[in-house]
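One structure follows; several queries about it will come next.
Missing here is one protein chain; the remaining ones are kept as they sit in the complex.
Should a chain be cited, it is by its letter among A and B, assigned in written order, with residues numbered from 1 in that chain.
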Amino acid sequence: MSDITRDEVAHLARLARLDLPEEDLTHYAEQLDVILDAVAAVSQVAADDIPATSHPVPMANVFRDDVNRGCLDRDEVLSQAPAAEDGRFQVPRILDDEEPS
Amino acid sequence: MTEIVRMSATQLVEEMAQGNLSSVEITEAHLDRIDSVDGEIHAYLHVDRDGALATAAEADAARNTGADLPPLAGVPVALKDVMAMRGVPTTVGSRILDGWLPPYDATVVTQLRSNLMPILGKTNMDEFAMGSSTEYSAYGPTRNPWDTTRIPGGSGGGSAAALAAFEAPLAIGTDTGGSIRQPAAVTGTVGVKPTYGGVSRYGLVALASSLDQAGPCARTVRDAAMLHRAIAGYDPMDSTSIDAPVPDFVAAVREGDVRGMRIGLVTELSGDGYQAGVQQRFTEAVELLAGLGAEIVEVSCPNFTHALGAYYLILPSEASSNLAKFDGMRYGLRVSDGDEGVEQVMARTRAAGFGDEVKRRIMLGTYALSSGYYDAYYGQAQKVRTLVQRDFDAAFADCHVLISPTCPTTAFPLGEKVDDPLAMYLNDIATIPVNLAGNAALSMPVGLAPEDGLPVGLQIMAPHHQDARLYSVAGVLEGALEDRWGRPLIEEVGA
Partner (left out) sequence: MTAMVTVDDALTRYEPVIGLEVHVELGTVSKMFCGCPTTFGGEPNTQVCPVCLGLPGSLPVVNRAAIESTIRMGLALNCDIAEWCRFARKNYFYPDMPKDYQISQYDEPLCTDGYLDVTVPLADGGSEVVRVGIERVHMEEDTGKLTHTGGATGRIHGADYSLVDYNRAGIPLVEIVTKPVTGTGGLAPAVARAYVAALRDIMRSLGVSDVRMEEGSLRCDANVSLAPPGQPWGTRTETKNVNSLRSVERAVTFEIRRQAGVLDAGGHIVQETRHFHEDDGTTTPGRSKEEAEDYRYFPEPDLLPVAPDPAWVDELRTTLPELPAARRARLQEQWGISDFDMDSLINAGAVELVEATVAAGADQGAARKWWMGELSRAAKDRGVELAELGVTPADVARIADLVGQGTLNDKLARLVFEGVAAGEGSPDEVVAARGLELVSDDTALLAALDDAIAANEDAVAKIRDGKVQAAGAIIGAVMKATRGQADAARVRELLLERLGE
């Protein structure tokens, strides 16, 4: 089922925004392979009619009232930013091909 | 009089009530203890001396007015570094949050403050709570006070070691797959994973949202019950919080009784892979419970064998999403040479800021959620989760509580499994099913393994919302064990 390749790891690293050197890609490919082998049995355990559980304690309909609560102090928030300007967070330039669709 | 730092929280409460000790004295004693031993143990990542003493003084002042105080007022507590605390460094054991000062308090912190409990500092942990040894902390490992060449468990090794080294009487932990219980087991302390939703997750830096649960760590069952009471309860800021009154766990300890109780031994959580001394002490504890009037029955939970696999798909999946926000844009580390695009800066920051295990799990989770693999991995793991829950339901239809060893072995040597992820994961085999199902569990010491003289933990598991049963059983068993030993096990530490 697994046999994860170096290229797949490179793709995953890009999806996950991890800039990994070449040797790490190979290393992770091997390790992920071992782990996926160990967990692969999971995909054969449950029959189709078994429902999936996304929340461990079954509850529903938890809402809050539509009222305002306090906001944070902007100076305190921006004091934690790697870079800020004019009351805003400063971020590196966004290249054309990075825009979400 | 017993040395202050060796007193239980229950004793400290008593001494303050009698006017024999002030909170400032107690807090200073612990800060001094930290100064003298933490160089070796490294339980703390940050000590908040001024903040702790300020709260202590506030507690003393409140006591002097004769006001009605919360039960734990003035008793200091250590906080796992996974909890946001306003203006106090919160790293979650990671370089990527180096220097981050949260602008807000976690709900648990708010509760500790309103209970007038001085917060001594932030305890060490595996980075983003991924690990079972605290060796994956970006700030160096914590050592086990029983044997400093060994691990203190993880991810909450700092909180457990702080208790075992008498650097705090109480501590807060979080448990995603055993991060409270396994460190408790290997340090001879008590740790409780409440029912999911029993303690607010607001301000707990998420690892896996559907598995994470904060809970109390202590040296005695009664102390754990007191701390559990102090931090439990409904929080409107956490959608998954349980909206129900908090049971009186302390009364459950006091009135504990196992006579007529059916206790289930989980067949799948013993045998192969469990260390002989662990098995031996566990079996003795079971016999003790039987002697106290419990009916011991064997139960089978066949799907527990798949729990580890399901867990290591669900956890990385949720974690890969929860950890996306650490991108160097709004807080924490940013790595850039100044002329790169935002994608490259994010990728370099994350590569530099996250450790090996974190990157491994992020990629595993990204894989399990990606199109084409979702159904086979994440989707199937969520179905196995249903099967694990059904096993619990069936077992609890027959038994009041279930028991097992907390983990297969005693504390292993530092460095032994750090390069073998799978071996590390296997340490959580007995604790993981509870997180998948969301029910409650407690680990308590039941003796030292004869072969290595290290503590062995026993795990008690209860159904959803029945956390009080844990305390009933644990309180009775703790009393019987101490009668047998002549003193609490923790006094053996460093002996």
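In this section, a residue touches a chain if its C-beta (ideal position, glycine included) is under 8 Å from a C-beta of that chain, and two chains touch if they have at least 3 such contacts.
All figures in this text were calculated on a predicted structure; none of them were measured in a lab.
K.L.:
Which listed residue, B:Gly87, B:Pro236 or B:Gly453, touches the chain dropped from view?
P.N.:
Answering carefully, the residue with contact to the hidden chain is B:Pro236.
K.L.:
Among B:Arg262, B:Arg330 or B:His465, which one is in touch with the chain left out?
P.N.:
If we include the chain that is not displayed, B:Arg330 is the one touching it.
K.L.:
Of the residues listed, B:Ala106, B:Ala218, B:Ala411 or B:Val476, which one is in contact with the missing chain?
P.N.:
Here the residue in touch with the unshown chain is B:Ala106.
K.L.:
Counting contacts across the full complex, list the positions on chain A that touch the omitted chain.
P.N.:
Residues of chain A in touch with the missing chain: 15, 17, 54-55, 59-72, 74, 77-78, 85-94, 96-101.
K.L.:
Would you write out the residues of chain B that touch the absent chain, in ascending order?
P.N.:
Against the missing chain, chain B presents residues 83-84, 90, 92, 97, 100, 102-104, 106, 201-206, 208-210, 236-240, 317-318, 320-321, 324-327, 329-331, 342-343, 346, 366, 369-371, 374, 378.
We adopt the following convention: only the chains that are shown with their structure count from here on.
K.L.:
Between chain A and chain B, what is the separation of their C-alpha centroids in Å?
P.N.:
Chain centres of chain A and chain B, defined by C-alpha means, are spaced 24 Å apart.
K.L.:
Give every residue of chain B touching chain A within the complex, in rising order.
P.N.:
100-101, 103-104, 195-197, 210-211, 236, 239-240, 242, 303, 306, 308-310, 312-313, 320, 324, 327-334, 336, 340-348, 350-351, 354, 359-360, 362-364, 366-367, 370, 376-377, 379-387, 389, 421-422, 425, 435-438, 464
K.L.:
Using the touch definition from the top, list the residues of chain A that touch chain B in their complex.
P.N.:
Listed in rising order, the residues are 1, 4, 8-9, 12-20, 28, 31-32, 34-36, 38-46, 50-57, 59, 62, 64, 72-73, 76-77, 79-83, 89, 91-95, 98.
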